[in-house]
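Submitted below is the structure of interest, expressed as C-alpha cells.
One chain of protein is taken out of this complex; the other chains stay put.
Note that the chains take the letters A and B in the order they are written out, and that residue 1 is the start of every chain.
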Amino acid sequence: MPLWQIHHPVGAYSEQDKRAFATDITAIYTAVGLPAFYVVVLFHEVPAADYYVGGEPSDATVRIVVKHLARHLDDPDRRRVMTERLDATLHPYTRDRKLHWEFHVEESPRDLWMIAGLWPPDPGTDAERAWAEANRPLPY
Amino acid sequence: MPLWQIHHPVGAYSEQDKRAFATDITAIYTAVGLPAFYVVVLFHEVPAADYYVGGEPSDATVRIVVKHLARHLDDPDRRRVMTERLDATLHPYTRDRKLHWEFHVEESPRDLWMIAGLWPPDPGTDAERAWAEANRPLPY
Partner (left out) sequence: MPLWQIHHPVGAYSEQDKRAFATDITAIYTAVGLPAFYVVVLFHEVPAADYYVGGEPSDATVRIVVKHLARHLDDPDRRRVMTERLDATLHPYTRDRKLHWEFHVEESPRDLWMIAGLWPPDPGTDAERAWAEANRPLPY
C-alpha cells in the first residue's frame, strides 16, 4: 500500500524526474506516519500507438492508478482534501509540462495484504511506528 | 474513467487494429453521453513467456481489465446488459481472430477521481454535457 502505477508517454520523464516524482509521492504518506517502504511507484512508458484517449493515439497523457490499503477514509471532506493533495503533487509532473493527466484512487481491504511474509501492523500502533522508523518490516 | 487495459499477445494487433478497437470502445461511452476523452485505452503486449493461462504459456489470450468511475449501475439487469454490450464490442478483436478472451469490470468511487486538476462533473449535468461537447475538461 500505496501502490502507484503511472502510465506516461515515451520520454516524458528522465530518471531524475522519476526519482523526484516517487520521492514527492512517498512524502505524502510518510507525513502521516506510514513507513516509506510501503510506497511503491511503478512507471510504465506507453507509446502513442498503445495509448488512446477518446479513440485517438496520445503522446501527452499521464494516467495514474493509485491503490490504498493501509488507510481508508470515510469522511467525505477528508476524502476530498486527500484527493486534492494527491492532485497537487502531480502538477509539477503533468500540468507544468503541458501533459494531460487523470488519476483515481482505489481502496482495497487491509486483511488481504501482506508484506515480506508479515501482516502489516494496525494503523497507529507501536509496531507500525517501529516499521516506519526502521523503514523495513520487523517481526512483532 | 473508463480505463481499459488490454493485455494481448505479441503482434495480435496492428496500429490500425488498435485504433479501431479503441474507437469502438469509446463509442460505448459517448453513446450514453460521456465525454470521449474520459475513455483511456492502454494496450500491453505480453510475450508468451510472460503470459500464463492455467500454468501454460499462452500466445492467444486477451485479458482485459476495465475500470468504471463515472457511472455505476445498481440494477442487476442493466449490469448484465452492459457487460454483454462490452463483450460484443470485443468479438471482432478476439473471437473472430480465434483468440481466447476474458474481461471483468471494476467499479471505483467517483469521489477519489480527478481529471486535469478538476472534479469531473456529476452525471447528467450541464457541465458534463459541456465537457462532452468540447471534448476536454473545462472549469465550471
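Please note the rule applied: a residue touches a chain if its C-beta (ideal position, glycine included) is under 8 Å from a C-beta of that chain, and two chains touch if they have at least 3 such contacts.
None of these values were measured; they are calculated from a predicted model.
S.K.: Which one, B:Y51, B:Y93, B:W113 or B:W131, makes contact with the chain that was left out?
M.R.: Only one listed residue reaches the unshown chain, and that is B:Y51.
S.K.: Considering the whole complex rather than only what is displayed, give the residues of chain B touching the chain that is not shown.
M.R.: Against the left-out chain, chain B lists 7, 46, 49-57, 61, 63, 65, 76, 79-80, 82-84, 87, 91, 95, 100-107.
S.K.: Spell out the interface residues on chain A facing the chain that's missing from view.
M.R.: So the residues of chain A touching the missing chain come out as 1, 3, 15, 18-19, 22-23, 25-27, 35-45, 67, 69, 106, 108-109, 111-117, 135.
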